[in-house]
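Note that one protein chain is taken out, while the other chains of the complex remain in position.
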Amino acid sequence: MPILEIDGVTSGYGEMEVLHDLDLRVDEGEIVSIVGPNGAGKSTAMKLVFGLLKPWTGAVRFRGEDISAAAPDRLVRKGLAYVPQVANVFRALTVEENLEMGAFTLSGPLAPRKRRVYDLFPRLYERRRQRAGQMSGGERQMVAMGRALMLEPQLLMLDEPSAGLAPMLVDLIFEKVRDVNAEGIAVLMVEQNARKSLQLADRGYVLANGRNELDGPGADLLDDPEVARLYLGG
Amino acid sequence: MARTARTRLRAPDLSGRFGLLVMLAVVTLVVAVAATTQGVAPDRLLALTVRGVMLGGILALGAIGLSLIFGVLNLPHFAHGELMTVGAYLTLALLTILPDGGPLAPFSFSATFLLALAVVAPAVGMLSYLLDRGVYRPLRARGAAPIYMAMSSLAIAFGLRSIVYLLWGADFRFFYPGRPRPAVELFAGIRVRPDQLFILGLALALIVLVYLLLERTKMGKAMRATADNPELARVAGIDVERVVLFTWMIGGSLAAIGGAMYGLDAQMRPEMGWWLLLPLFAAVILGTIGNPYGALAGGLIIGVAWQLSSAFLNPAYGPAVAFVLMILVLLVRPEGLFGVPGRRA
Partner (left out) sequence: MSALELVRGLLLAVPLALLLAALGRGLPVLRWAALPLAAVAGVASASLLPSGTLGYLVSFALMASIYAVLTLGLNVQWGYTGLFNVGVAAFFSVGAFVAALVTTTAPTGPVAAFSQQAFGLGAPFLVGVAAAGVVSGVVAWLVGRPTLKLRDDYLAIATIGIAEVVRLVFQNERWLANGPQPLRGIPQPLDCLVASDGCGWLPGVVNGWFAPLAPRDYTYVYLALVAVILALVYLVLERMIESPWGRVLRAVREEESSARMNGKDAAAFKVQAFVVGAVVMGIGGALYAHYMVSIDYSHFDPLYATFLIWVMLMLGGSGNNRGAILGAFVIWGIWTGTASLVDAIRPALAAISPDLPARGPYLRFLFISLMFLAILRFRPQGLIGERRRKA
């Protein structure tokens, strides 16, 4: 059973339809990447999963259970974690406090979870008492991911994790994504940087105008000349 | 090495805040100079500054709640001044039915005053939460634009004020009319009333409590997080409804105590809340919306500026001074002392 399924979903904002009959699947332990041009509805697909948007038709399922428009805190308890693209840290709080907020719904000791996040992001441990708002873009992205990982989620959803980062940091972030995945966490990733994310991904979806255009194993999409022409400029 | 590069990149940010602080310092200097040229003695200036700090403490009690509510709920709570009024008048009401044991020397109030405060503060906190449940939450659930909630808070403000007028009339009220309130000499010839020292002490104690709550408890951190970024708080799984409850309880209680303190030091009248609303908002904006410590700093700055200006201006113009400061902040650095440029403005 796939861990996440978007099944024939049409949805949008207000009266504007953004996603048209979208199908998407993430299997256990996979990295799935969604690529496509701007305005393709990639971020909208993420918001749909996380209940920020209701599907007009179709359903969203997590491990077979219908979670269409479930409240975020319910999803968090089920093991879904979401890192938005912008405003993804609590700027007024320290790194450590950001992590603690990630685990809000949990009871029990946080120290082991924090330690795991710090092991993954040693730089965060050095700066754990620093306010997140004072950190660089790359460090903030790490804080954002760390916050989500405090839940030890089954599925981690990342909305353009490399946005606005220098190439060296982009590589670092993707490396971390690989490390996270190595621990068994499935990753669904929306990315502008199609080439690097498809290199990383097990499977990919190419969206355009809110519709499925292509999908398949990451390597195949990378090699596909059509995809290369249209979307792999970067 | 990398750190220096980062600080360099962020230099414009800091200079903006520096600019604001410099501007505030200049304003204070101008006020002090103006006062001196008007023949105001330096020790009076000092006394006014001390009184300004006390007034700032009262303003901070209101401003902290207002800032948190603004941040957590994205609501400019126009009824916040009225919560202070209600707090003061409810305390007055309780005092009429509780036995009075005589003043606790050297203060002018009795032990029952403190008891009344302890009862009224959470009551007003609960009242403001119930108002949220009854008025704002249905609007939120309906997806109404935030402006309708602001308008509703305006209606609640006028409604509460009407109730106060109805129950107590339009005259000035005092907690302990006729009780002597002699001043005590502190140092350098500064005279303050013991009540004022108590007010300052209580304000500081409450602020420390609020600090501990916000810094050391999970709910407090969740409040700061939600005030900083409500959308992310939802996404992270924070129980926003519980945060809302706590925000109203704390905001309402602090406001009630602030109002009672104001009534203790000066007097009470039904318009007092509306009249204080302007300095409260000025303090919140100065200290950055959603930042409770900024609200404290803002309250102190506004309080001192208010008192200092009374050295050469008609004291009634205190709120006008707050207004001018607020406009200056909006012109120079609208995100306030602790904000991020371009984020809230």
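Note that the chains take the letters A and B in the order they are written out, and that residue 1 is the start of every chain.
One rule holds for everything that comes next: a residue touches a chain if its C-beta (ideal position, glycine included) is under 8 Å from a C-beta of that chain, and two chains touch if they have at least 3 such contacts.
Quantities reported herein were computed from a predicted structural model and do not represent experimental measurements.
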| item | value |
| --- | --- |
| Touched by the hidden chain, restricted to displayed chains | B |
| Touch with the omitted chain, as defined above, among B:Leu90, B:Val124, B:Ile156 or B:Ala222 | B:Ile156 |
| Of B:Tyr129, B:Trp274, B:Trp306 or B:Phe338, the one touching the omitted chain in the full complex | B:Trp274 |
| Chain B, residues in touch with the chain not shown (by the definition above) | 70, 76, 78, 135, 138-139, 144, 147-148, 150-152, 154-156, 158-159, 161-163, 165-166, 169-170, 274-275, 277-278, 281-282, 285, 314, 316-317, 319-320, 322-323, 326-327, 330-331, 334, 344-345 |
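Assume only the chains that are shown with their structure count from here on.
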| item | value |
| --- | --- |
| Intercentroid distance (Cα basis), chain B paired with chain A, Å | 41 |
| Of chain B, residues touching chain A in the complex | 6, 10, 218, 221-222, 224-225, 227-229, 231-239, 290-291, 338, 340 |
| Residues on chain A engaged by chain B in the complex (per definition of touch) | 50, 52, 72-73, 75-77, 82, 84, 87-93, 97-98, 100-102, 104-105, 133-134, 136, 147-148, 151 |
